[in-house]
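For this view, one protein chain was removed and the others were kept in their places.
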Amino acid sequence: MTPDLETIQHEVAAIVADALNASAEDVHPYSSLIDDLGAESIDFIDIVFRLESAFHTLIPSEELWAGSQKIDPNDPASIARGVANLRASMPEFAWDRFPTTPAKRDLPRLITVSSIAAYVQQHLATEAASKR
Amino acid sequence: MPMAPNTSRRAVLTGSGVVTPFGTLQQSADAVHARRGAVAPARSFDASAFAESRAGECNDFDARPWFRIPKALKLADQRTRLAVAAAGIAFADAGFADDAAADAGVLVGSSSHDMQVPDLGRALGSLSEGDVNDADYFGARILRKLPPLWLLVNLPNMASAHVAIQLGAHGPNSTLTTDWIAGLQALGEAARWVADGEVDVVIAGGADCGVLPILYATLDAEGYFAGDAFVPAEGAALFVVEELEHARARGARILGEITGYASSTGEGALARTMQKALGAREPSSIDLLCDAALFARSHVEDEQRAVRDVFQNPPPRFECNSLMGFAMAAAAPIALALALEGTEQSVMVNSVGTMQQAATLIVDRWDN
Partner (left out) sequence: MTRRVVVTGMGVVAPNGRDVAAFRASLREGRSAVARIRRFASSAFPTRIGAEIDDFDAPPSIDPELWAQLDRIARFALAAAAQAVADAALTRATDVGVLIAAGFGSYDHEEIFTAAAAGHTADGFDWGAFRRQFLDTVKPRALARWSPGSVPALVAQQYGFTGPVMSVMTACAAGTQALGDAARWIRRGDADVVVAGGADSELYPMGVASFCLLRALSRRNDEPQQASRPFSATRDGFVLGEGAGMLVLEEREHALARGATIHGEVLGFGSSCDSYRVTDPHPDGVGATLSMQRALKQAGLSVSDVDYLNAHGTSTALNDRIEVGAIKRLFAEHANRLAISSTKSMIGHLTVAAGAVEAIATICSLQEQLAHPTINLHDPDPECDLDFVPNVARPMKMDVALSNSFAFGGQCTSIALGRGD
């Protein structure tokens, strides 16, 4: 059975706090792992490993940044569309410091506890469906 | 055309940072003065099955206060943590503000890295599950189950990298791995950096952890534990090595000046390094001699012979390895820091490695 979003979000927050040595009160659902919590590229490799161990699954890390959005990072139109959707779906994110026309390299800055949790939920559901 | 080296630049020690199984520099000096021991059954792993089950461990050591960027802790094994703490202590001891390290160099001598043996075991599974010498099995297991940042924890250059990252030091940066002489060598080489005009301030010395399962297994296999004199330990002693005029200009307290240094290898290496470090100077001008390592009988005899070759009347001797264990590449720098707590004017420190590497450093105390 796939855990519910709240359970996943809780687990993801704990993993992120641990991987980035951040105290629990600094990790909010919409904190940017890069801009707010100081994550560097290797931290995402670490976080993916921890997510895989915690949720007993395999995660292609390049999917992580887009959250539940399907974005083709090599297609500017797809980036624009995906980011517009994200602006609508996560108004709590600090959009004021995010570029209005984002490039591929800006996308990882969108990774939050919330976006990871949404991705994990979708990923586990897809996996469960394919096993059925 | 290369510029002429500035030969008038002298390298002095203006601060020290020490972490030993006894604790701080003061606690270590007190314990050594009272000839108290710090060797006890190893705690960081169960060493009871090994030919030597004791260790000199820094049980009360907490690296966290020294990691201004706490996230880096997960990538720091014990020698790196010891290095970062000792560097922070030394820098403050030299009278520098926290944010004054931008141009400082870092040069750490270290011989160990942790290897995370239990993590490797967990990733590989037990021997009955598959043949770890089969690359297909090995690859599949390691790639799926080993924490992915394993390499970054174990790279030999990480101690000096983390020191620089925590202090914000952009100066020359290097790690020496010349076995157990690396820490003493770092001090000698740092003096060369300063003399050569590359940098005015270098945080240099040794940080090492000998209390590692893989090292116990290796030393066990090679018979190092056959006597009872060799007990691995962990610790660090880093110094601020500074250009004399730079130190004077800021009114720094000067612990001493590095006045002699040499390294060599092969038959007779230690006698050679003592002679080269002395140069034209009279051997009788040395007031205290810090012994290299007191473990295998053959080592002790070699060292005695080398000392007799160089000194007609050997000076008083100092050693602390028999009390706190042998902190590998950090042992000689720790001995230097403790010797400088005494009153002798001229201190010679020796260090030897597993393959006949030898280094000698001479420090002359300053009366401020």
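First chain written, first letter: the chains are A and B, and each begins at residue 1.
The definition used in the following text is that contacts are C-beta pairs under 8 Å (C-beta built on N, C-alpha and C of every residue); 3 or more make two chains touch, one makes a residue touch a chain.
Everything quoted here is computed from the prediction, not taken from an experiment.
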item	value
Which of B:Leu187, B:Leu219 or B:Ala331 contacts the chain that the document leaves out	B:Leu219
Residue among B:Ala34, B:Ala97, B:Leu127 or B:Ala280 touching the omitted chain	B:Leu127
Residue, one of B:Gln27, B:Thr265, B:Ser322 or B:Gln345, that touches the chain absent here	B:Thr265
Contacting the left-out chain in the complete assembly, out of B:Leu13, B:Ala72 or B:Ala229	B:Ala72
Selected from B:His113, B:His299 or B:Arg365 as touching the chain missing from the view	B:His113
Interface with the undisplayed chain - residues on subunit B	1-5, 45-50, 72, 75, 105-106, 111, 113, 115, 117-118, 120-122, 124-127, 129, 132-140, 142-143, 146, 148-152, 154-158, 160-162, 164-165, 167-179, 181-182, 185, 189, 192-193, 195-196, 198, 213-222, 224, 262-266, 269, 272, 353-357
Where the missing chain touches subunit A, by residue	40-42, 45, 61
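Note that in this section only the chains that are shown with their structure count from here on.
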item	value
Touch list for subunit B against partner subunit A, complex	69-71, 73-74, 147-149, 152
Subunit B-touching residues of subunit A, taken from the complex the two chains share	19-22, 38, 42-43, 45-46, 48-49
